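Note that this complex is displayed minus one protein chain, with the remaining chains in position.
Chain IDs A, B and C follow the sequence of writing; residue 1 opens each chain.
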Amino acid sequence: MIKVGIIGATGYTGGELVRLLLNHPETVLTALTTTSQAGMRIADIYPALTGYTDEVLVEADVAKTVELCDVVFVALPHGHAVAVGREVLKQNKKMIDLGADFRLKDSSVYEEWYKVTHDGKEMLADAVYALPELHRAEIKGKSLIANPGCYPTSIILALAPLLQAGIINPHTLVIDAKSGMSGAGKKLTEATHYVEMNDNVDAYGVGNHRHIPEIEQELARAYGAKFFLSFTPHHMPITRGILSSMYADLTRTVDEAEVRALYEVAYGQEQFVHLLKPNIYPHTKWVAGSNNCHLNFKIDPRTNRIILISAIDNLLKGASGQAVQNMNILFDLPEETGLKFAGLMP
Amino acid sequence: MIKVGIIGATGYTGGELVRLLLNHPETVLTALTTTSQAGMRIADIYPALTGYTDEVLVEADVAKTVELCDVVFVALPHGHAVAVGREVLKQNKKMIDLGADFRLKDSSVYEEWYKVTHDGKEMLADAVYALPELHRAEIKGKSLIANPGCYPTSIILALAPLLQAGIINPHTLVIDAKSGMSGAGKKLTEATHYVEMNDNVDAYGVGNHRHIPEIEQELARAYGAKFFLSFTPHHMPITRGILSSMYADLTRTVDEAEVRALYEVAYGQEQFVHLLKPNIYPHTKWVAGSNNCHLNFKIDPRTNRIILISAIDNLLKGASGQAVQNMNILFDLPEETGLKFAGLMP
Amino acid sequence: MIKVGIIGATGYTGGELVRLLLNHPETVLTALTTTSQAGMRIADIYPALTGYTDEVLVEADVAKTVELCDVVFVALPHGHAVAVGREVLKQNKKMIDLGADFRLKDSSVYEEWYKVTHDGKEMLADAVYALPELHRAEIKGKSLIANPGCYPTSIILALAPLLQAGIINPHTLVIDAKSGMSGAGKKLTEATHYVEMNDNVDAYGVGNHRHIPEIEQELARAYGAKFFLSFTPHHMPITRGILSSMYADLTRTVDEAEVRALYEVAYGQEQFVHLLKPNIYPHTKWVAGSNNCHLNFKIDPRTNRIILISAIDNLLKGASGQAVQNMNILFDLPEETGLKFAGLMP
Partner (left out) sequence: MIKVGIIGATGYTGGELVRLLLNHPETVLTALTTTSQAGMRIADIYPALTGYTDEVLVEADVAKTVELCDVVFVALPHGHAVAVGREVLKQNKKMIDLGADFRLKDSSVYEEWYKVTHDGKEMLADAVYALPELHRAEIKGKSLIANPGCYPTSIILALAPLLQAGIINPHTLVIDAKSGMSGAGKKLTEATHYVEMNDNVDAYGVGNHRHIPEIEQELARAYGAKFFLSFTPHHMPITRGILSSMYADLTRTVDEAEVRALYEVAYGQEQFVHLLKPNIYPHTKWVAGSNNCHLNFKIDPRTNRIILISAIDNLLKGASGQAVQNMNILFDLPEETGLKFAGLMP
């Protein structure tokens, strides 16, 4: 059994990890840490867990947590994973970081967008940006796993095969993404106050959301050169789900069959990425509660553009589900272990 | 492996059975029937199943379906289970009916509330009202399983221990229940049109909902005598979940500890029924997506009443989850097989 | 023109008063006070007001505010209206308090339920519990207007005529009420965090909500004697609206026509209280955005009970709309001035 620690178990991604790992046949929850609620049971914080675990939260002692565990998940805002990563390397363990600290290869980009100094620049080269469907081989054997952001996951999966094939012009990329409110986390804010958000839709982070450099880095890798793109996130009055709508000019005439073939090559053998049938576009409800990504596209001959739509559950394929998928890779388990469930219907 | 048929696989309870049984380690989906969508894949109707099954829907041929399967679930409105039940008895198979046809022991009560003739009166004595936590022993060995209604499950679980103990006066019972809209099924109606129901709450079936006789029958059994109660269901703008609020006069002075002890005896060993800690009242969100029932109560000395609150997911513990639980009992499997998952959080 | 002050203009009931009074033909907004946002425009806090007013919020100086205005609305939590009331009496102005400080005639009851000392006991006799449809005559000429609570308004309007007629037994009263989340105010709490409440229903304040003594006081007045009742409020995932479901034993045989006649006498001439047609039960959506109360009932011969359902918008008839109605009475304006609009549909 894999001994697992979750540093920051009480936030939404931490709680989701607990829920998933309780049903994972090869793990044992060894340490659930918290900064302010030590001594409480995780089931008191998430009453949905009543009857499933009596595990008690403990204060975060990084060295000790790493020592007790084979792998630690860091489910905290950016800035907290560097110390964990250092300890993990020292003790020869594994870290899966759900935050941003190890995602950007260029620490100056990190410092520009996150407005803080990066304290672990020397470790960045050892870390892997861990989107399994694209970088599976790289992940195995690594110790520092940078789990992708929720928006980036929904976007990179859709665009990478087209950029690799050179059929879209990256300089024309416009990405309009819509997220459920669990993506905003547990922190109480006016924007997440029920009556302000119920029956409401709005745009935020217009032109400056922190996921932009991460998306650009990974798409540049797929394309083979750097470029800038437009990305605008929106708040949606739903709990879970991201729908990303993407627009790009085609570089040449392509037909639907050719594009479908590209996705078939990329994801035809994947368990979690599904191109829907023609003219059926993703609904967030179809993936919510699962680790799946649904996607589809439309070629628009009027504008010579392709329009792509993808959907994921931001807490699963966009965070904790993908993190478990990465853990499975690290420990040579079938990748879908503990993740083989369809979304709730309806 | 248990060969399973679902008669009426495309409705919400049918689709939920498919989702559950795909993850059940001891079953194989053998026949999914439909009246109008034969030839389609179930995954085309429920795209959340994309990648999980390519099973194709077939026309409902009752005799053949029963022949092919060890157990058939009937996930249809009332009136359709009698023919299936007859075939099941003939072929010595099992039926779990999610509808009302076999719930009421007195066919005249059925005919009064459902305004139709009961065509299988002779089978009623053989059927069992299958609320596992109360009637587990009776269920084993039976062939005709009447799976309880959603509202009744949430209510009977909360009230039966108190009625058995004689501490509440059943003639004073008032039950005010709130349901998510998946309880209204897939049929398109004005009441279930998105904009009519979004941001809306209303009462319906005031004084004449068809679950009344079922609740009265089962509570009379717990109490030992017949009585009438008030039951008013309400539409809530949520997808899944029932919250039942119940009020009754106490027959004598009781304290919280005594009532908690009654529930401990009744459900202390149960996997799916949980009395919450004092002063923590159920939220439908805490059980949605699980087969759990959460409950709690308050003794009000001012009025000498007890107030009880219970919550379930109407499609799981209120329908398909409980049906799988009953199947597990019938086939001597651990009762929680295929049902050991907590609700989604958040 | 009536010069109006709003003490506490930034909360939801304060903002709603601003919105209403901007469209009121006989008022001028003279002072909008705040404790923490002085200097901001109210339209910056409520961007829906963009283009309607450039009014700037000022620090609350009670004496000065009262001096500048003919009437002041107090839209603050309990405990703040006593000082205002004293000033209003001194300066011979009018106060309409949307809080609880002047609603309970017996200060010991107030102190028991609100856990604070009442600092203005000597003024209680001068205050009027101002539910216009029941106490219109009393309101005229008074200076201290206690605007009823939201839950109490929805309940008292439905029950008072039946208690006055003696056809229901008050000792059997059970009230199960459901409220939209704007009733919880602007304060950020876990219970009002979007993802905790979206797709959720729960009960709160079970057996001890502070509106209980207010409801009991006013219903006792209608009935002619004191009694205790059960009242349980619930959180609903809607923005505006209260639906109250009420249950009581009948004291004698009555038929629908007799009950309809009682309501016709009570409210047949009212602009804001409407008994719906038989078998049509209130939806919160039908009153949201209006100052209306919709109600209807069902006589249940099986249990010899009557079931009543009423609906209001908690911010309008349950708070600010009713407050404007009271202001209209105080200043001899037609009662519907500034309030003659139907709810949004859909």
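Heads up, the rule we're going with is that a residue touches a chain if its C-beta (ideal position, glycine included) is under 8 Å from a C-beta of that chain, and two chains touch if they have at least 3 such contacts.
Here the structure is a predicted model, which is why all the values come from computation and not from measurement.
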| item | value |
| --- | --- |
| Touching partners, among the displayed chains, of the absent chain | A, B, C |
| From A:Ala31, A:Cys69, A:Ala100 or A:Leu229, residue that would touch the chain that is not displayed | A:Leu229 |
| Identified contact with the non-displayed chain, of B:Asp70, B:Asp199, B:Asp300 or B:Asp313 | B:Asp199 |
| Of A:His24, A:His80 or A:Lys178, the residue in touch with the unshown chain | A:Lys178 |
| Selected from A:Leu21, A:Ile96, A:Leu262 or A:Ala288 as touching the chain missing from the view | A:Ala288 |
| Chain not shown, touching residues in subunit B | 12, 180-182, 184, 186, 188-190, 192-195, 197-199, 237-239 |
| Those residues of subunit C which, in the complete complex, touch the missing chain | 12, 15-16, 19, 22-23, 44, 46-52, 182, 198-199, 239-240, 271-272, 274, 276-277, 280, 283, 285-287, 289-290, 292, 294, 340-346 |
| Interface with the undisplayed chain - residues on subunit A | 172, 174, 176, 178, 180, 195-196, 199-204, 206-207, 228-230, 232, 234, 236-241, 243, 245, 247, 281-285, 288, 298-300, 302-303, 305, 307, 309, 311, 346 |
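Definition applied: only the chains that are shown with their structure count from here on.
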| item | value |
| --- | --- |
| Inter-centroid spacing, subunit C versus subunit A (mean Cα positions, whole Å) | 46 |
| Length of the line joining the C-alpha centres of subunit A and subunit B, rounded to whole Å | 36 |
| Multi-partner residues of subunit C (at least 2 other chains) | 180, 195, 199, 237-239 |
